[in-house]
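The complex appears here minus one protein chain, its other protein chains still in place.
Up next, chain A:
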Amino acid sequence: MSLQTAHSPARRATEQLMQVRGLTMSYGSGAAENKILQDLDLDVRAGEFVSIVGPSGVGKTTLLRCLSGLLAPKAGTISVGGQQITGPHPDLAVVFQDYSRSLLPWMSTRENVAFPLQGKGMGKAERNALADRNLAAVGLAGQGDKYPWEMSGGMQQRVAIARALAYNAKVLLMDEPFASVDAQTRFDLEDLVIDLHTNLGVTVILVTHDIDEALYLADKVVVIAEKPATVVDVIETNFGEVRDQVETKADPRFAEARARILHRLRDH
């Protein structure tokens, strides 16, 4: 499948792509200031799959919104490919937690996927063809004429992923993308994202509160905790490129990593 050409498939992640230094963020100001993130550092290599795991309310969504350029941090820098970002950036595509609301109900799924491409000035035939190819890549071949509200939650999330892929960004940012689907759909979507990452070589940063999910998906798990939140641990997983919902999770190294994260979160 020749979806995009920007990334060579399954390249070894070596080259530094995204760098976060001293990220600090708070809501409100003065006496009402609510500090959420404090001095957070993060390094992401090209082609890497990074999970960021932390308990609910710790500031994961806030962090992802900063990384995507939707929120301006109070202090610190975020750069992509050596270039500091000051707002939404063409190298970053986001898959939101609230996927059903982030799809436009008056557009067919094909139009939804093609819409950001229209914003880039791409012609209709070209962007529709690209939309169809990306829909096929997420397992929705031939469903371009359907509307989001005719689809299940899992399928809607696939559309949102296809839209982010079609945008041809270097980094895919995902905020608890599978939090509101049933368990089986969730496993299917997790495996889909692993396949897309392996086959297309796209860099993924995924935020989740689910430790198993974080470990299962990622090359590197970043644990954030405390208030204000900061990085308390970074774990490089080495379960290999091919993952299996049963076998990978039964791997002793998986159990060991899970125990380590649980300890870290309990200690903070």
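The criterion applied here is as follows: a contact is a pair of C-beta atoms (placed from the backbone, for glycine too) under 8 Å apart; a residue touches a chain by one contact, two chains touch by 3 or more; residues count from 1.
One rule holds in what follows: contacts and distances are computed from a predicted model.
Peer 1: As a check of understanding, state which of "Methyl-viologen-reducing hydrogenase subunit delta", "ABC transporter permease subunit", "Protocatechuate 3,4-dioxygenase subunit beta" or "Putative monooxygenase YxeK" is the UniProt name of the chain not shown.
Peer 2: "ABC transporter permease subunit"
Peer 1: Sort through A:S68, A:N128, A:Q157 or A:T237 and give me the one touching the missing partner chain.
Peer 2: Touching the chain that is not displayed is residue A:S68.
Peer 1: Of the residues A:F49, A:F96, A:F178 or A:F254, which one touches the chain left out of the display?
Peer 2: Counting the whole complex, the residue in contact with the absent chain is A:F96.
Peer 1: Would you mind spotting which of A:N34, A:T77, A:Q118 or A:S152 touches the chain that isn't drawn?
Peer 2: Counting the whole complex, the residue in contact with the absent chain is A:Q118.
Peer 1: Tell me which stretches of chain A touch the chain missing from the display.
Peer 2: 68-70, 88, 90, 92-94, 96, 98, 101-102, 104-107, 115-116, 118-119, 147-150, 163, 167
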